[in-house]
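Structure first, commentary second.
Here the complex is missing one protein chain, while the rest keep their positions.
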Amino acid sequence: MKRLTKKLMAGTFAIGLALVSATGAASADSSEPIKIPIKNWSSQIVMAHVIGGMFESMGNNVEYVPVDNQASFEAVRVGDITILQEVWQSTMQNAYYNAMEKGGLIDAGTHAAETLEEMGVPNWVIEQGLCPGLPSWEALKDCSAAFATPDSGGKGRWLEGPQSWHGEVMPNRIKGLGLDDTWTVKFAGGADALWTELEAAKKEGRGTVIFNWTPNFTDASGFTFIEFPEYYDGCRIADGGTMDTTGCGSPKGWLKKGAFWKFPKTHPNAYRAFSQLSFTTPQIGSMAALVDVDKMTHEDAAKKWLADNEDVWKPWATSVLGEGN
Amino acid sequence: MPSYLKSSKAIQFGVLFIAFFLLNALIGPSESNYLWRLPPLLKDIPFLINDLVRGLMFEWMPIDVYDPSIDEYEQKPLFREITRAISSSFSFVINAVREFILGGSKTIVAFSSWDFIKENPWAVWPALPWTVVVGWAMVLGYKLQGRNLAFLTGVAGLYIAAFGQWSPSMQTLSFILIAAPVSVFLGLALGVFAYKSKAVEAFLNPLLNVAQTMPHYSYLVPIIVLFGVGDHAAALVTILFATPSMVRLVLLGLKNVPTDVVDAGRMSGCNDFQMLFRVLIPTAKRDVLIGVNQVVMQCLSMTVIAAFIGAQGLGSNLLIALNSLRIGTGLEIGICIVLIAVVFDKMSLAWANKQTDYFADLSFTKRYRHFLIMAAILVGGIVMAMIGSIIFEEDFNYFYIVPHNKGLTTAPFWQAGVDWVWDTFFYTLKSFNEWLITGVLVPMRDAYLAMPVVATFLLVMGTAYILAGLRSALIVGGFLLFIAFSEYWDRALITMYMATFAVVVSGIIGITLGAACAQNTFASKAVLLFCDFLQTFPSFIYLIPVIMLFGITDTSVLIASLAFASVPATRFTVEGLRSVPPVLQDAGSMCGVSRLQRLISIEIPIAFPHIMLGVNQTVNFALMMVIIGAFIGTIDLGQLILKAISEPQGTGIGITLGVCVAFIGLAVDQIIRTWANKRKLALGLN
Partner (left out) sequence: MASQGDEAEQRQAVIKCESVYKIFGNNAQSLLQNAQGKIDAKDALAAGCIVGVNNVSFEVSEGELLVIMGLSGSGKSTLLRCISRLTDATGGKIFVDGQDLLTMNSKQLMEVRRDKMGMVFQNFGLLPHKTVLENIAFPLQVKGINTKDSIERAMNMAELVGLSGRENYFPRELSGGQQQRVGIARSLAVEPDIWFLDEPFSALDPLIRKEMQDEFLRLQSVLNKTILFVTHDFDEALRLADRIAIMKEGVIEQLDTPANIVLDPATEYVRKFTQEVPREKVLKIEDVMDPYDSTEEMSDIKVSKNAIIEVVAEQILSQDKAVGVVDDNDNIVGSLHSSHVINVLFGNRSQEQQG
């Protein structure tokens, strides 16, 4: 009977007033919510909730704002979102540095994770011997026919991300490597177009050379990046390189964080925690996997991750508290 | 029309084409020949626009604003402060509606502060159990129309809750509940202004066209800076998109009010206000209601685009689902959007019709009864939620809020469906696709790109002259000149090639389908319903299977465009043919024409002006989808617009590109509208 009463009470609360347990910790942070962007890929969303959970554990209010990736760089400058938690070098550095130049966005440090963003092939391409010699780029010289599409004019096709990601880098690379007689670059409209192509190619069993990155949910089904001549600063034409050097591959990419310039002032503790925060590649991978593989909701995945990895994130949060006291 | 006139038009076109091909043959590609390509005289325009917009957003008339959070004064431009004030009022209303259903504390914060919430943790508005909201909606449906609408509402609510889309659906709904009425109100107001003053009409017309044809992505950055990211900004963009067709239909309806009715109103001694609200608008009700329907459809068709600038709800969930290729989930979300559209549409129609029967509805007890039932539902829902908290001890309380992604799912079924489509059709489609690309699309694109600029002008302006007269030809020429002097002529040609293809094919599909279905009342209704479905079902969902089947090619872009752009052509054809006076049909029958002859020689010519207005909208829709095709992968203006967003000078470039797209739409609009009006006059349909 007592149990039932208790449950009824719980039910009343459920439809009644939500009880938020007040955190006793003293904090100099403003009670204005920290606005965290939700973009459209899994790891970013889970990470948003992980970081949000960390902020909440420190007594901050958090608000999640869905926003387009391209739009987020403008939004963070005027403070409509407070942080950028996942800035990929290859696809977003243009937008990131442009926003910083315009003012309003500050660099909030770099994750430990190293990313790789490069042209590559799904593993079955190698297994079926569609292009013997891969992953070395030299192999591409003789197998372009297997990668032709109706609109590529007989040439093999590289499917690159949208032009807004790296501009002319891939067309230049093809020319720099002397592959432009047999290969051409097609720009896809977005990430989902890339994944759809990957899926379609797999179903049909045909080859495809496609832009991809790791960590990513495609890692699970097997993906091999092509090995191009090594990258060094200034090898690309845009960075002062020549046609001879622009054939270089992609650098090991960084994964940066950014913040609205007022964030350190309004939420000093949260900002310090955020700037110290640094995830590794396996950590990010495990966040994405909870959703992509285990089919959890993003919120649940974040809760589980926070619970499982207290030793990872607690130091960032508590060290701040220690300093604050 | 006498036959010699008909043939004279044919001769005119013949001469035009000969001249066009001669120019094509005579002028070869050459950088220095201005007959081949005009010099980019306007290439600085994007930068001018950029400076202008940025000045407005960041520099013009700075005022000192105290920011308590950092205890400093900050200089902010006046204009942005004003736009931000507008958006925060929107934000407040949207949040108030949303939190009434889903719970939250922002509305309370608006009257106090975040500190207050922090110190008083009880100050949170509780969410209503979904059962209560659905129950209330059903009562509303019953009150407005009766059992059928209540049933439909119940089914929709149950579907949404069962598939775990409750919260996002209510988020979307709360933003539609603001955007749609505001659009309707604005549309009414502007429509009335345009009706009252020719000058206002002349001023509004191009603005409406631009608002409808300019791709949203091209003014994304200014919108974000001025209005912020979130539901309020999304609502504003939606309003911008949904209002024009309302204005048009209100204006059309008001113009069609019989003069006798207007006179009767005046002779009854109506003042302006009474005239408007008791005579004109009620008499124009049919068109006004079509406008309301269009507003609802367009608001919901914007849910996905709205998610780009921060609208919470189904749109953003859909994008997330599609980004990891979960087509089944995407489909379920898409159906939620369609269901909300249908229920919302039916309720607004029923409400508008209800208004007239105020006599039958005066009985006070009846109203009272509905409130009683609603109160009972509230209590019942709460009790059920309490019971639910016992039953679902270890799990979520399904009688309170069905959490996102924890409901039923049919995703595996749909996934299997996609697989089946693949297995069944892929190889057939593949050869078709190859033929289409190598045999039609690529040659067509090359032909467009190989046109000397003078030849393009000749063809377009000549067509405009023959069909619509000199004035239209000059206007169209002006639009094209802007594009030709910009740096984007070649890209624009590619956009034009895809749009042309999409318009021609969807025009053929739409008119054929419309003409076939118009022969039968049931088929007409069915096809119009299907049009509603296609218009609100987010195209992003079928983009995925389309890309799988046809690859990242122009074919995919065009198929997506066809699905969307066929809608207005079909809709207007059905409406146009259904409104042909029966007398004419009888007259035709008595002349002994066959069914087909009657259609071709009587009904279609009479309905022609109306059909052309549909084709006009088809052009707009096709352009819009071709631009959105940038998300698949194109090399036209759309791709540049997408690219411009992250560029330093992107604001100006984006707007300039958007204007180029709008001008293509406006040019076609000019020709078709003038032509249709001329035909209307000739047929005495005014």
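Going in written order, the chains are labelled A and B, and every chain counts its residues from 1.
One rule holds in what follows: a residue touches a chain if its C-beta (ideal position, glycine included) is under 8 Å from a C-beta of that chain, and two chains touch if they have at least 3 such contacts.
Please read all numbers here as calculations on a predicted model, not as lab measurements.
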Thinking of the complex as a whole, which visible chains are touched by the chain that is not shown? B
Looking beyond the chains shown, say which of B:Ile49, B:Leu204, B:Val221 or B:Val279 touches the absent one. B:Val279
Which residue from B:Arg147, B:Lys196, B:Arg266 or B:Arg595 sits in contact with the chain not drawn here? B:Arg266
Touching residues of chain B against the unshown chain: what are they? 258, 260-271, 274, 278-279, 282-283, 285, 356, 359
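The working rule: only the chains that are shown with their structure count from here on.
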Where the CA atoms of chain A average out and where those of chain B average out, how many Å apart are those spots? 32
Residue ranges of chain B in contact with chain A within the complex: 67, 69-70, 103, 113-115, 117-118, 121-122, 124, 126-129, 220-221, 224-225, 228-230, 307-312, 316, 319-320, 322-325, 382, 385-390, 393, 397, 400, 403-406, 422, 426, 433-434, 437-438, 441-442, 543-544, 547-549, 551-554, 629-635, 639, 642-643, 645-648
Give every residue of chain A touching chain B within the complex, in rising order. 4, 7-8, 10-12, 14-22, 30-33, 38, 40-42, 45, 61, 65-68, 70-75, 78, 80-81, 94-95, 98, 101-102, 149-151, 153, 159, 162-164, 186-193, 195-197, 199-200, 203-204, 217, 262, 265-266, 291-292, 297, 299
